[in-house]
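This is the structure I want to talk about, given as structure tokens.
The other protein chains are all here in position, but one chain of the complex has been omitted.
Just so it is clear, A and B label the chains in written order, and each chain counts residues from 1 on its own.
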Amino acid sequence: MWNSLKTMWIVFLHMFHRRATIQYPDEKPNIPPRWRGRIILSRDPDGEERCVACYLCAAACPVDCIALQATEDEHERRYPEFFRINFSRCIFCGYCEEACPTDAIQLTPDFEMGEYNRKNLVYEKEDLLIDGPGKYPGYNFYRVAGITIGGKNKGEAENEAPPVDPHSLLP
Amino acid sequence: MNEWAAIWVNLILILAVLFAFSAMLSWIERRLLGLWQDRYGPNRVGPFGVLQIVADSIKLLTKEDWIPPFADRAVFVLAPAIVAVTTLLAFAVVPIAPGIGVVDLNIGLLFFLAMSSLGVYSIVLGGWASNNKYSLLGGFRAAAQMLSYEVFMGLALMGVVMLAGSFNLRDIVAAQENLWFCIPQILGLATFAVAGIAEARRLPFDLPESENELVAGFHTEYSSMKFGMFFIGEYVGITLISAMIVTLFFGGWLGPLLPPLVWFLLKTFIVIVCFILLRAALPRPRYDQLMTYGWKVMLPVTLVNLLITGAVVLSAA
């Protein structure tokens, strides 16, 4: 009984505390940069698409909301012909970002994606692709991995170091 | 003829004010809960959110009024009406101020108890007619809880009746001219307040609907205005219990300087605020705790109170 009265008194004193509410549409909340929000596809510093259409994100996705089709350009470089994310299924778990070998797919601190029409929640590649490198400004996958161009294999071009043989890293 | 007109004006005004206040109470409660939980509560519709209740009622009225095909149709429709009717009828005997009040019954207090005991049917039958296991469990809980708490609700008031020597609520108020009954009847006040909260099915005694175990308890299957009736019934019920506490223990309309009506409304409002604070602060007990509390703590306390009051009245006489 005494405990209950004490609780009531403490709750009553909360009248004079500051309110914790952030009045959202008027007052924007402070979202941390690692927030898992709207998914984007980034470009490398040269302005090329980072995505190599490896399907790892689609495989990692627990709700199967990512659909893509790989294709190759004239230099035999893989890129997605289409890349579709159904945000009405997406749970923003971030597994796709973790799976991505080229840091192409990234989650951003944006959550205001409400739509009146469900179909508008299916984002195509042109909706997903941004112009910048996203969270990793200097990173260019092909600068690290090398690339084969017409007649020359990886590491055979001028001013190019041979690629690291991953087997040499084994103990 | 003029007298009849006065009675009708009285009745309609009380009803209108009661409904408006009960509706506003849902907003007041949410704002106060917000205040005590470091948040705002509804503050979007109109200034400070006062028009929230308009939005809510539009929503309630335009919702689909669904009767489940597996429900017992007649009883399902009847149940929400009972709670609204009984609480409103009980309000008829509340003496608001001299000259304001619907009826002046000689057995006013008993009438109030009778109506509040009939209110149980609404919950029990609503739970049964929904033909849903959660509703049924809510109905069970309501039946057991309200029966147990009704027992000492009546007994808690008998001390007041002894001191006032009447079941008439106006006489009881008049008897508090010198000393409000909250001082000699402090035990009666405590037990009646607990029983009143249990009867109004308010937190911390809202086990019939406890939403984290029973979905929404007895009104799981109710929608639209049928749910609205339960909703209004609950708020009229809390107003009723507060008005009764004020009438029986805090001298009703008595008070210095201000006019009687203002005193009554002010006191009632303060009691309601206390109930909301109780809701904001206390967790819901387990069911067996509720029963043990009712039968093993509250009932003996009321009996002891009755015994002491009887002895005092007898020795004073």
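Things worth noting here:
Going forward, a residue touches a chain if its C-beta (ideal position, glycine included) is under 8 Å from a C-beta of that chain, and two chains touch if they have at least 3 such contacts.
Everything below uses one rule, namely that contacts and distances are computed from a predicted model.
Only one chain is not pictured, and the protein name UniProt records for it, out of "PqqA peptide cyclase", "Transport permease protein", "Xanthine dehydrogenase family protein molybdopterin-binding subunit" or "NADH-quinone oxidoreductase subunit J", is "NADH-quinone oxidoreductase subunit J".
Note on the chain not shown: across the whole complex it touches B.
Considering the whole complex, the residue from B:Ala55, B:Leu110 or B:Met225 that touches the absent chain is B:Leu110. Screening B:Arg39, B:Lys59 or B:Lys296 for touch with the missing chain picks out B:Lys296. Residues of subunit B in contact with the chain left out of this view: 72, 74-75, 78, 105-107, 110-111, 113-114, 117-118, 120-121, 124-125, 127-128, 136, 139-140, 143-144, 146-147, 150, 154, 167, 285, 288-289, 292-293, 296-297.
Here is the rule we go by: only the chains that are shown with their structure count from here on.
Taking the mean of the C-alpha atoms as each chain's centre, subunit A and subunit B sit 55 Å apart. Looking at the complex, you find that subunit A touches subunit B at residues 4, 7-8, 10-12, 14-15, 17-21, 23. Within the complex formed with subunit A, the residues of subunit B that make contact are 34-40, 277-278, 280-282.
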